[in-house]
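One protein chain omitted, others in place.
Chain IDs A and B follow the sequence of writing; residue 1 opens each chain.
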Amino acid sequence: MIEPAKGPGPSSGEAGPEVEQSTSGRFGFFLAVLRARPQFALGYGIVGAVLLLAIFAPLIAPFDPVQASPADFLRPPGWPHIMGTDAIGLDIFSRVIYAPRIDLTIALLGTVISAVIGSVLGALAGYYETRRGVGTFFSGLIMRSSDVLQAFPVFVFAIAVVAVLGQSLQSIIMAVAFVNAPIYLRLMRSQVLSVRRLRYVEAAYIAGVSDLKILLRHVIPNAIAPVLAQLSVNTGWAILLTASLSFIGAGVEAPTPEWGSMIAMGYQNIITGHWWPSIFPGLALALTIFGFSLIGSSIEVLADPARRRTIAGELQRRKIPAAATRG
Amino acid sequence: MRVIAYVGRRLIFVAPQLVGILFVSFLLVKLIPGDPAVLMLGPFATDEGLIRLRTELGLDRSIFEQFGIYLWRILHGDLGTSWQTTMPVTSDLAQRFPATLELVTLSLLMALLIGLPLGVAGARNKSGVLRKIADYYGLLAGALPDFWFALVLIFVFYTILGIAPAPLGRIDFTVIPPVTLTGSLLIDSLIAGNWPALRNAAGHLVLPVLTLGLINAAPILKMTQSTMQRMLEADFSRYAEMCGLPPRVVARKALRNSLPSIITIVSVLYGFLIGGAVLVEIVFSWGGAGQYAVQGVLNADLNPVLGFVLYSAILSLVIYLLVDLIYFALDPRTR
Partner (left out) sequence: MSKRLFPLLGHLNRRNFIQVTSSIAAAAAMPKILGMSSAMAQSGSTLVIAAPATPQSLDCNFDVSLGTFEAIAALYDGLLGFEKIADPETPTARREDIAYAPDKPGGVNMYGKLAESWELDPDGKRVVFKLRQGVKSNWGNELTAEDVRWTWNRAFELGALGAFYTAVSGLKRPEDVRVEDKYTVSFNVDEPNPLLLKIHTNLYTPVYDSVKCQQEGGTEDPWARKFLENESAGFGPYRLQQMVRGQQAIFQAREDYYAGKPAIDTVVLKEVPTSGSRVQLLQGGAVDIAQYLQPLEIISLKNAPNVVVETVPASFMIWIELNAAIAPFDNVDVRRAMNYAFPQQEVIKAVYQDLASPLNGCMPNIYPGFAGEYYSYDHNLDQAKELLEKAGQGSGFKTTLAYNAGDPVQEPIAIIYQSALRKIGVELELKKVPAGSFYNFVTDRKQPMIFYVDSPWCPDPGYSLTLYFDSKSYVNYSNYANADVDRLLAETAATADDNVRLAKTKEAQKIIMDEAPWAFIAYPNYTMARKADLKGWTYYTSNNVRFQDFER
């Protein structure tokens, strides 16, 4: 779950097969890949659908997701409540489709913040690691701090962060960001360590270009690919973390529609045979994460030159009409 | 000799690392709003009582002094008392840590039993049915929230089918538990020859182990498959193939070379699950260590949180050390 994606080497951006060089060709190749690997298309489809539902939730949802109508409590799935209602008469379906607004916001923001902070610190740590002096000291300090952070049990840490900052959207985002940052830090550092040994970086250094410029112009752009690949996988995991925090009671405040807290609220009712309040949001949650991991693995494939070649070859063999068959 | 030197070098870093971890947790928990003295004395507290208790607890001193006192006490084997359970943290953890360890160890064993063969099979036939199964399994299992999956399992196997025991802890209270030696109910009942307890405890383990095992098989599977595939495509495997060695032998050699990364992922998962199994512990009322620490955070109960962090940090360090030692054993170049 927390394994950093084994990113392809720094060479990933270059040296791809000629099959997807032109812009239109690139997109065409992408489409061809989707056709050849329908599970990837499924992933994009799921995530797309979830996003659309979330965006248009106010138009689609038959009921107000936070307006309780206690007279209709615990109605089984049927009409007009297609997923039933919970113990205080909130419409489960409306809440399920509103939920990604919160879940995805937290997960995406948390992931992006952790990626930015983690990458910057990782780049600095990697770049200065072998220099003498203050730089090395700080890079050591960063790495040791991240050791400490990672030695923390994830949930205990995340809950503590929420407890310290108070229960709010921002603090949950911070918690998600904190927990994920070390992953990007390590990833970036190892990338930077190898990139900075490359000739052109050495050359820039000798030519007296400032450290900042070298980092921004030459090092980071060439080391960023695996970080981007990690993003999608990590978003799925961040959604899971968000829901888990809510389940434990350290998530968003009630009655905000959020999958984890819906599962937690409905959990009390399974006892009396009312399974729908927690089963439906759980399914939605699992499906969304599934979608993100499919996208993640598609990115992994597309970002890996070797595997991209394999697919291109496969496409050619199957004679799928696509830009990929140019040649 | 090299091994000993290596272990020695590692151990030198352990102490400062532990202190660092403790200090961060100390600060973090101290930042949580909520005055333990008020919580302990409850609504009847008088002002003098509060002041007296704060002095007793050392809460009136600076945070660094407090941390110093805490470290000093740890060195004397005293992890403080939990105000929630009114018990010393060491004895609370002695009860709860083995519960978590038993659960996590068995779950990872199960995850290995599923993930390893499926991963190897997936890597060996790249386009077969097994590969498809492996791919989808990895993605689906990885997407399931464990706490929700646990609920589904309970609903099906307990509520509907009635074949699983109630998710109410590690053993029925009507069954006489074995004398505590290791803290693992299975091992303790084996030692004591207490068969009813063994059967009962094993029954209670089924659903939680199934939950964590099925879900955590996914990362093991993915890691096995990708490493194994790399190894099969590596030069040494091609060479072995060309030399006419049977595929099974080639695969065995590839697997042996994949073991370090598989062991790494297992150790990472182990470290993660010690605290990460908490949601499943809650669902099954397991009374594990993670649950204990989470309650500590929610109720400004400092000592259990620190005790838990300390124990799990030590445990992770031991595991990582063991992993390194296994590398030494596996890699002939180090001999």
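By definition in this document, a contact is a pair of C-beta atoms (placed from the backbone, for glycine too) under 8 Å apart; a residue touches a chain by one contact, two chains touch by 3 or more.
Small disclaimer: the values here were computed from a predicted structure and weren't measured.
J.: Among A:Ala115, A:Val161 or A:Ile248, single out the residue that touches the unshown chain.
T.: Residue touching the chain left out of view: A:Ile248.
J.: If the hidden chain were put back, which of B:Tyr6, B:Phe67, B:Phe155 or B:Phe328 would touch it?
T.: With B:Tyr6, B:Phe67, B:Phe155 or B:Phe328 as choices, the missing chain is touched by B:Phe155.
J.: Hey, which of A:Gln167, A:Ser194 or A:Gln316 is the one touching the hidden chain?
T.: Among A:Gln167, A:Ser194 or A:Gln316, only A:Gln167 touches the chain that is not shown.
J.: Would you write out the residues of chain A that touch the absent chain, in ascending order?
T.: On the side of chain A, residues 66-71, 73, 87-90, 167, 247-249, 253-255, 264-265, 267-273 touch the unshown chain.
J.: Going by the touch rule given at the top, which residues of chain B touch the chain that is not shown?
T.: Touching the chain left out of view, chain B contributes residues 34-35, 38-39, 42-44, 46, 84-87, 151, 154-155, 158-159, 162-168, 172-175, 282-283, 285, 287, 291-292, 294-295, 298-301.
Keep this in mind: only the chains that are shown with their structure count from here on.
J.: Report the inter-centroid distance (CA atoms only) between chain A and chain B in whole Å.
T.: So the centroids are 24 Å from each other.
J.: Can you list the chain A residues touching chain B in their complex?
T.: Going through chain A, the ones touching chain B are 1-3, 6, 39, 144-145, 147-149, 151-157, 159-161, 163-164, 166, 236, 240, 243-244, 247-250, 260, 263, 267, 270, 273, 275, 278-279, 282, 285-287, 289-290, 292-294, 297.
J.: Along chain B, where are the residues that touch chain A in the complex?
T.: Answer in residue numbers: 17, 20-21, 24-25, 28-29, 31-33, 135-136, 139-140, 142-145, 147-148, 151-152, 154-155, 159, 216, 219, 223, 226, 265, 268-269, 272, 274-276, 278-279, 282, 290, 293-294, 297-298, 305, 308-309, 312-313, 316.
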